[in-house]
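Please read the structure below before turning to the comments.
Every protein chain except one is present and positioned as in the full complex.
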Amino acid sequence: MSLILKLFFFAVSLSPTALLMGWDGHLTWTLLDGVGLSLTLTPLAAFFLLLLALAAPLVALPMLRRPADWPSLALYAALLAGMQLLLLAGDFVSFFIGWEIMTWSSYLLLLRSPRTEMATSQSYILFNLASAFLLLAGIMVFYGLTGSFDIRPLVGPTQPQQLALALLFGLAFLIKVGTLPLHIWVPRSYDEAPDIFSAFLSAAISKMGVYGMILLLTLFPEALTGLYGRLLNGPAAGYLLAWVGVITAIVATYKAISQEDMKRLLAYSSIAQVGYITTAVGVGSSLALGGALYLALVHTLVKLLLFISVAGIVLQTGQRRFNDLGRLIERMPISFFGVLIGIIGLAGMPPLPGFAAKYLVFVSLVDARWLLLLAAMILSSTAAFIYCYKLIYAPFLGHANSAGAREAKEAPWPYLVPQVILMALLFGLGVFPGFAIEVLIDPVLTALRMAPLGGSSWAVLTTAYGGYDGVVLMSVFVTAFVLVTGLFLLLRGRMRRAGSPYDLSYAGEVPTEETPLHYGAGMGRELRRIPLVGWILRHSSQGFYLGLTRQMRAAAGLLGGFYAGNPQTWILLAVVVFAVVLGLQAVTGGI
Amino acid sequence: MHAILDSLAMIGVSYIMGFLFYGFYRQLNARVQRRWGPSIWQNFFDNMKFFFKSETLVHGPMFFFGPMIIMAGAFTTVLFVPFLKDSNWLQGYSQYGNLILIIYLLVVGPLGNALAVGSSGNPFGVMGVTRGLTRLMGLEVPFFLGLGLVMLQHETTSVHAIMAAQDGLAHWGIVTNPIAFCVILLPFIASQNGSPFDVVGAPVEVYAGPRVEFGGRLLGVLMTQNMMMSIAKLVLVTDLFLGGATNILVLILKAFALFVLTTAVSMVFPRLRTEQAVDFFWKVPLGLGVLGVILTVWLPWSA
Amino acid sequence: MTMPLTPVWFIALPLLLAFASPLWVRLRLLMPLLVGTPAALLALALGLLPAVRTAPLLETIVIAPPLGIHLQLDSASWLLVALINFAGVVVGAFLWLGETEPYLRERRAFILILLLIAGCNGMVLTGDLFNLYVFLEIAGVSAYALSALRRDAPALEAGLKYLIIGSVAAIFFLFAVVLIYLQTGNLSLAAVARGFSEIPGPMQMLIGLLMLIGLGIKTELFPFNFWVPDIYQGSHPAVASLYSGILVKAFLFVLFHLVFLFLADPGVAGAWLMGLGAITMLVAETVALRQEDLRRMLAYSSLGQIGLITLALGFGVESTTAGGLFHMVNHTLVKLLLFLTAAILLRSFVSARIADFAGAGRARPLAGALFVLGALAVMGLPPLSGFASKLWILKGFAEAGVFWPVALILLAALIEAGYYFRWIKVLYEPRTEVAIEPSEGRWAYLPIGVVAGLIVLLGVAPFLVDDLFIEGARSLLDRTATLVAVLGAGS
Partner (left out) sequence: MYHKTQREGFQCEGSQCEQALLETGSPVDEARQGVLDQLVSWMRKRSLFVLAYGTGCGAIEMRPLMTSRFDAERFGIIGAATPRQADVLVISGYLAIKTLKRVIRSYEQMQEPKYVIALGSCTINGGMYWDSYNTVKQVDRYLPVDIFINGCMPRPEALIEGFVALQERIARGEKGGFHRYRENIDWYKANQRRVLGDQMPPAYTYDWYHAGGAA
């Protein structure tokens, strides 16, 4: 029985794939009084559906591991249904319905974790609902303008209308992708969510915000250029959005570096990565959108890989803090490779596809002549090396710091299979950077009436600014590696294996297990001595939201005072209101 | 066949240039300090000595593969930087790459090695790595901004195209885009681990930093890649700003001139702390870069 | 002899059965009849539906209007009648199947509930102002008594408070009725409506104000709703579900029925009501943020929804009105669900305070899931029915190009989410030592499950019923049609 149910859920998790393969045509469903849902699959949505199709089964597999949490699985199914509805939406009502189903089902999934705190769940749901309601407000404005809920370019809106729409929709999607300063719900919820579900949150759900942003671009026929004039050498709105994205990326990167917890680090890194995507969307050219989509693809793969590996570590060691882990490379080698490939992709190092994506974005920034943005983006993507290193060093290298880390075994196969698949995908995409462009991204760009980016073959990535060949790069590197290793081993002399992990050059001292050798959570702490970084790390927007909450509670208390249980007051109030209104009428000459 | 010979030639040239340049550097340094200094071949001897150490300590497989990765990275980097222009030789695979790729390739190796450092379990090594990454974060911003100015100027990321555009002294990058050259100069020194910015491997403070656990042949590998990588960077900057070179002698000459310029800076300035270095990069070279952006992009005549 | 199936049964049947209650005690038919009566009335309503959709049904009691008393079952009041009786069925079934406390299963409770249903049906159906007052008192008095039924201090206090404030409301209303009678000489609604515009302006104002305060207290509008939380908290949740699900809805209907009927141009009154609705909504939702007692929280939430409905109905446009009526139905369903689930939870856990509920959802998964469903529906999250009606309301405002209510409604929904999700979180708090009692009364879930199913069904397929609401809105808004129907074409 349980096996059949599990198979059923796995089949459900394959539904995005089935949809992607099998969907053709159009479906409508009347809701009420002239409001209908129309479902259709645009190329843009198909791209994001692909991301969902990648994420859903890979996340489902570890979730199905015994003991299965049935409510989680049911909610996961609802979540997938909502997200597919959202992607298939041909009109804003179904878009919103999908959006909301996604919101509440993911919230309820968040509650399945024993670690979720009230503040976390509240901030998650309130921010996401705020996003949803902004979206709904935007939809209403859109409906007021066009008289229809269909998603289609807006013809001839006035500037204030455009601005209102862009603000409402834009804020909604920016909350969802978690840009600064609307991001504070992200780290804590990614951190405290069930470990596997964090992967889905980061890989798939945040992409829906990206989908929304690109969708928003399509609402305005002349994209960002028409909106609010030009500034410097580009569209002002795009410029603003790009800076929002890049500042998000920078701040989130530094926050990520200072984290002491694996999942929280990954959460901040997600914010940063989505910040890049936001920047690319802000640039808005064909190159940049191609880069944004590419980044989204890579980020999905990478974050799935990293969160699943980390979930495996947490499962096997029971530890999630950097200080409590270490030296797992010997005990969990496959997870090590998972995280390794993941951080290479995350850092955007060649030859993995993260580089291809970043290359497109960098080139698009040069193309747009936004060099300061380029520099800012470089700042955050180089600073990202530090947290990437921290992510692999603290759990896998160094010294084991807890009983859990000392005795861990390799993660069970439902965790390893997705990792291996993802590693293979990343590797393949890295060797053939043109594949993703030509097969996945170009249809979207064509549908958005932009110039496609496809090159002569899948091996190359070409732009007007030059490109590179993934196959050559990979073969040169691999050949060099084999050659170097071979030559090295040919040299005379013997390798001597260190007698113990504590056989270290330590100024003649003899470190022991008690010596604090593991440079885990402290890594990057000295960065706060750099004035700019220190300033960033000292400040937080949390105070603002806490203040808002406090004010709200104070207001609630104040107003709640009226509801004291005293009938005399009630009656007095009724009479007073009566008298005052009559009196006012008398004074103003009504009577 | 040509490709293989060419690759071997590039690796050989960069290695020989590497140890000779560094030998010269040690000589020059000694003379500045009023010493005789070692022979110009000293780096070669040191390197060979390490390669022929009879014992090499390893801390596990990752510790072994780290230097292999960094060496492979150095080879790849060298092979993706065109050494000469208008020539069939010393091109490697540079037509398959571009400037941004090279900049990233420069980092691949060190990051691979950082894994080895981490797996050694020596906190000093990891401290050094963190410092290195911090410095990298500081220097990349102005460095990339300067390169961005170059890419914008030539509207390409292809090093070949940039080289080809610098036809004659008047079109050298250093003449047509002096700000970009000034912007990248100091970060370039830092990327070469040059003196004011060499706190990463501070011998006493962090016990040689990332290299703390490496000895024997592995250290030899690290030395080799360091020399080759330095040459790759020198050649790259030569290509971008000094018009490239049509034959090997010109290449050596130009690279040497650039090398002397950077070493002259290195020799007279004392070491900065990491955060001082980063702060410096974000103030002086970056400020200069922003000025460059204002001049070349923002102002009305430039758009 | 065939009994004609006329609207009068909606009032007569519960009254008759209630007064014959000793018989039912003897026959052990008390509980079946508690369910059966509203069920029969619901069936009657469904049977009358085709007729109602073609034309309003008028039932003259003694003499024809404008002099006599009559009942009017049009599309709008049909909705309310069906709703009231459906709620009656659900609550009755819950009391019967759910093994509730004995005092709710005795004769007194039986009588009072049937009286309440009769009163509400009467209020909705009547076409006569004084009759309206009478039914208002019937419903009110039975409600006071229902509150006090438990006979412990909080219940008695709630009953007494309810009695006091209810009487005050009735007095205001009565004053208004008296003034209207003095001014127009009529008590038939239609006749009054015809003559209302001839009343001098200040007097209209005064009548309006009295009405507003009287019905405002009853319909729980700010600033006349300070009594609500106390009463809801003191009463049994099943009873509270009747208040929130039936009584208030009936009063709301009466309020808007009167407004749209009496005033040729309801603009000013509508604006007032919209303002009051908006304030009610925002204040109630805000105050609910800090409630630590489940029943109190639900009471405030109820107030907030009432505010929303008032806001929607006050706008007086067909689609917002239809949406408002739909939302009335949905809110009743949701509040039935929530209060009845609360009743189940309250039976299992010590108190209704938030701290004592930690982990309740994990100990009672079904009740927890139902609560979550209700909460999602009340916040208007798709694919549940609350969303459909809210969308309808918002769409109405957007069509009219009026965006401030949209903003306020969404803001209120956000605040509402702030406390509902707090409760949900507490409900699913991981707690190791949850005392899992043998779960008794699985049958209690049956009526709740039916309601939940309906909520989902109406959320997914609201097109099944949207005609009813459009017609209801039309008949509520179309003053002349009513006047013509009642008084004849010549009026």
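Labels for the chains are A, B and C, by order of writing; each one numbers its residues from 1.
The working rule: contacts are C-beta pairs under 8 Å (C-beta built on N, C-alpha and C of every residue); 3 or more make two chains touch, one makes a residue touch a chain.
Just so we're clear, the structure is a prediction, and the values are computed from it rather than from any experiment.
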Chains in view touching the one left out: A, B
Omitted-chain contact residue, chosen from B:Asp6, B:Glu140 or B:Glu213: B:Glu213
Omitted-chain contact residue, chosen from B:Met1, B:Ala170 or B:Val204: B:Val204
Contact footprint on chain B, counting only the chain that is left out: 26, 30, 33-39, 42, 45-46, 48-49, 52-57, 201, 203-204, 207-208, 211-216, 219
Hidden partner chain, residues of chain A it touches: 493-494, 496, 498-500, 502-503, 505, 507-510
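Going forward, only the chains that are shown with their structure count from here on.
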Interface ranked first by C-beta contact pairs: A-B
Computed distance of Cα centres, chain C from chain B, in Å: 78
Cα-centroid distance, chain A relative to chain B, in whole angstrom: 35
Residue list for chain B, restricted to those that touch at least two other chains: none
Multi-chain contact residues (two or more partners), chain C: none
Residues of chain C that touch chain A when the two form their complex: 161, 164-165, 168-169, 172, 201-202, 205-206, 209-210, 213, 217, 223-224, 226-230, 283, 286-291, 319, 322, 365, 372, 376, 379, 381-383, 387-388, 391-392, 394-395, 397-399, 401, 403, 406-407, 410-411, 413-415, 417-418, 421-422, 424-426, 428, 430, 462-463, 466, 470
Touching residues (chain side chain A, partner chain C) in the complex: 30-33, 35, 71, 93, 96-97, 100-101, 103-104, 107-108, 111-112, 114, 116, 118, 121-122, 125-126, 129-130, 133-134, 136-137, 140-141, 143-144, 147, 552-553, 555-557, 559-560, 562-565, 567, 569-571, 573-574, 577-578, 581-582, 585, 590-591
Chain B to chain A touching residues, read off their complex: 51-60, 62, 64-65, 68-69, 71-73, 75-76, 79-80, 93, 96-101, 104-105, 107-108, 111, 114-115, 118-124, 126-127, 129-130, 133-134, 136-138, 140-142, 144-145, 148-149, 151-152, 155-158, 161, 207, 212-213, 216-217, 221, 274-275, 278-279, 282, 286, 289-290, 293, 297-298, 303
